[in-house]
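Could you have a look at this structure, given as structure tokens, before my questions?
Here the complex is missing a single protein chain, while all its other protein chains stay put.
Just so it is clear, A and B label the chains in written order, and each chain counts residues from 1 on its own.
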Amino acid sequence: MTATPDAIGKRLPRRDAADKLAGAARYTDDLTRPGMLHAAILGSPWPSARILAIDTAAARALPGVKAVLTGADLPARRWGLFVYDETPLAAGVVRYVGEPVAAVAATDLATARAAAALIEVDYEELAPVLSIEEALKDGAIPVHPDFDGYEKRPDLGFERVNEIARQEFSEGDVESAWGNCDVVVEGVYEVPSQSHVYLEPVSAIAEFDRAGKLTVQSANQSVYKVQATLSRALDLPMSNIRVATPAIGGAFGGKSGVTIQPLVAHLARATGRPVRLTLTREEDFMAMRRRHPAIVRVRTGAKTDGTLVARDLDIVYDGGAYAEDSPAVLGFGLLMARGPYTIPHCRLRGRAVYTNRLRAAGFRGYGNPQVTFATEAQIDELAGRLGLDPVELRLKNAVEAGGRWIGGQTITSCGLSECLTEARDASGWTGKRHRAGAGAGADAETGGKRRGIGVSAFAHICGLLGTSATVRLLEDGTVTLATGAVDLGQGAEAVLAQICAGALDLDIGRINSAPVDSDAAPYNWSTGGSRVTYMAGRAVVQAAGAVREQIVRHAAELFECAPADIEIRPGGRAGIVGVPEKEIGFGDISLRAHYRSGGPIIGSGALVYDGEAFDTKEALIRNYPFERIGTYVFGAHVVEVEVDTVTGKVDILRAWMAHDVGRAINPTEVEGQIQGGFVQGAGYALLEELLWEDGQPINPSMMDYKVFGALDLPLGLHPIIVEDPEPSGPFGAKGIGEPPLVGAAPAIANAVAHATGLRLRTLPMTPERVLDALDAAAIRDPEMPAPDRDPEPTPGA
Amino acid sequence: MTGGGVAPVDLTVNGEPLTLLAGPGATLLDLLRSRAQLTGSKQGCNSGVCGVCTVLVDGKTARACLMLAADCAGRTVVTIEGLDDDPHAAVLGEEMAKAGAVQCGYCTPGIVVALTDLFRRTAVPPDAAAVRHWLGGNICRCTGYVSIVEAAVRAGQRSVGADIEARAP
Partner (left out) sequence: MQIFHPTTVDEVIGLLAAHDEARCLAGGQTLVAMLNLGLLDPPALISLRKVAGLDRLIRHADGGVTMGATVTQAALAAADLPGALAVLGEAAQQVAHPAIRNFGTVGGALCHADPAADLPPAFVAADARMTAIGPDGERSLSAGDFFVDYLTTALADGEILTEIRLPPPPPGSVGAYLKFARVDGDYATVSVAVTMTLENGVCRAARIALGSCAARPLRLDAADAALADTGLDADSVARAGALLQEAADPLADMRGTADYRRRIVPGLVARAIGAARAKAEAPA
């Protein structure tokens, strides 16, 4: 592979688009099975209560009802990712409003729902834990009184009641470093619960065959995670469980864990019939997943010249009622908390806690948006105090390839500085940074609108755990590629096919992608963590490489030459180097392999993330569940906003989003991830927040919980692709799924600070919060100098 | 909802007269998905907010989840499946695929239906502002809308007012 193969870097349209455009793509709820029953659930009305009795008689008596299950009907087999605390239905107690308490399977959906409504539950209300403060206070009520008895993998050390995890990443000597700082900024930042709001509500169909094998089709991000959990929950060997994946209507991390599959499988087992459960939007809001809200206390110090010296960060994530991803979200947040800068003295600590609210879990960014909102605000606060340009301050401290990440891993590729300069130059940063005004005079001219421009720089990883792929050469020389990488809609299938086409120098039209089905697909840990292009892509390159080797061997035998004299030529041919007329097509080679010699050609690739491990001699790393997790990716955003001083509303005017993706396998798909991720991040910054009052969710519907529509955002969302090839990546590629979300909120907050002179430390920056800040500032001191104002431009700068 | 029985509803779907059984409280979306096996219209919020169930009712963009099935007697309904041969939808599909405007695809049929209606009722190709206005009620959680709007504008330029005979509903 010397020259770039034709398929790499091309804006090839996706194969799945045609069916999706025609309404012919089948999602889980579009599927039916002969004899299929429909399921409904009954949710808890209380954030914390003991279940005293459940009367299901009226529900069972309804004609058409085939099964009614409660927690008491199910085996006491808890599951989880790190802490095994979950059950399919509440067992004895309920821990959040909406938690499934009972489930019904009936011949039609209306009957199932009517029956669920007839179930009577007698509760004894318990005092709930509704905030991080309540969870951690002395004498706190334990959300899980039986926590000590739960199985944990690994046991991460729990020091206080309601602690799901407590971790630390530290380097240097932060306590003595403050004395070397000329300026120190300090603040407390709060970030909200964001709901995934994938447009397809969670859905699953389960059925058993007569031999006892379970098949589950569901919206998921990993057939293997689902298979493993079903195995535990239903006490079945994995070999008796098939997990398949119809089209997925978005996930964003919200379908990465196991959701309703065990419950639906229990209903199928109880009835002996296929059962489908699709949550209503309201049930999905109340009973599925959300981003961890968090409180971040952080202090950062620098020298006068802008050299960053020290950071002390303490974060607490609200994990909600069940642990799920919380230990990993916490650890990943801490790993990102130094930011993409060299800061010699860092103490980065955090906890994840239980509360009686909806469980939090993975959501695009995975703990990183929370810390990066806080830390990138502090970089701008430092710039303001030091009178330095925020972009220059970032460039001065930016990590580079060959440098080390906190924890000691070597950074193997890094386009961060290029991202910063490209976003700066494309946005007209320098002129806009100095032009935007915050004076009352400006308000009169603009009808009360103030403009500002802000920047963020950030990192993420791609990597994590295991994956594999197979490439099979079909009789006609075309190819079937199989991976375990579920396509959530982001284009995993298309990009992996493109990598396969590149690795074999074939036209994309000759690559067939096998469906992701645990009966046939090679293992993949999950579609998540921005890892599929990088990790599954590497497995595809390996598998394709094994196929190339066999093709070369066949060609060498046919041409009676050494394998070293054979080259693979574009378009599916193998030939003798330097002899253009001596060549043979893949089809002929494959026929030979199938019918005459060697057997059908199949190649496989498999790996576990194999980057450098953390260096525990240099860094203090406590309770982190992984010893290595990924290769670093980088980005920088510049955002221009307008703040309405009458209402406090912030409008995004334009954004420039530069991302180092190593190598863009398909630039169109990369741009789609950048724009879509930015917009979700803009929602996190300005709009989205799940709200509770006394433990009751008050906006669990799309009427009340809003996401941005087409009219709320500008068309000027400009993706900028930076390519600094990653040596370990497939054709140099790295991941892009999550970073665009991570950088959105801090750049927007920094732009708001530039526009108004005010630092908002709470997300979302709703009109009301912004107006509160504007009013408070005016009341305190109308002449107050703006803290984030830049110095006057120096001539020639 | 309880009480009341299942009653037949006569309507025309994608050009075919159909008699479908509607339970009490059933919506047009329920009817299309469960009784007519037309699953291209999706269920997203069931409250008219997200737009994934968008269909044409009597030639106008409608939310299938907000049309009571029993009140649809005599109506003419076109779903995404009924636009299979529509020239506007075909051009739009090409442009959306090319632009990367199709990701998870769950909002896609509703957007194609809504834009086809827009293309049919305008004599000049809609600009970006008109497209955004028209799509204000079609939520997409994947793309950030830019690629969809840009593809729609390009499709409109090729399709609206061009020598394509918009098929009658």
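As a working rule, contacts are C-beta pairs under 8 Å (C-beta built on N, C-alpha and C of every residue); 3 or more make two chains touch, one makes a residue touch a chain.
This is a predicted model, so every value here is computed, not measured.
Q: The chain left out here touches which displayed chains?
A: A, B
Q: Sort through A:Gly403, A:Gly448 or A:Gly695 and give me the one touching the missing partner chain.
A: From the options A:Gly403, A:Gly448 or A:Gly695, the contact with the absent chain belongs to A:Gly448.
Q: Against the chain that's been left off, what residues of chain A make contact? List them.
A: Spelled out for chain A, the touching residues are 282, 447-448, 646-649, 687, 691, 698-699, 701, 703-709, 711-712, 766-768, 771-772, 775.
Q: For chain B, which residues lie in contact with the unshown chain of the complex?
A: Residues touching the hidden chain, for chain B, are 1-4, 24-25, 27, 46-48, 51, 54, 57, 60-63, 65-68, 70-71, 73, 114, 133-134, 136-138.
By definition in this document, only the chains that are shown with their structure count from here on.
Q: Need the CA-centroid distance for the pair chain A / chain B, whole Å please.
A: Whole-Å distance between the two chain centres: 30.
Q: Can you name the residues of chain B that touch chain A in the complex?
A: Residues in contact with chain A: 1-2, 23, 25, 33-34, 38-47, 49-50, 52, 79-81, 84, 89, 92-93, 96-100, 102-109, 112, 128, 131-133, 135-150.
Q: Can you list the residues on chain A that touch chain B in the complex?
A: 11, 13-14, 16-27, 29-30, 108-110, 114, 197-201, 247-252, 278, 280-281, 488-491, 668-669, 671-672, 675-680, 701-703, 707, 709-711, 713, 715, 717
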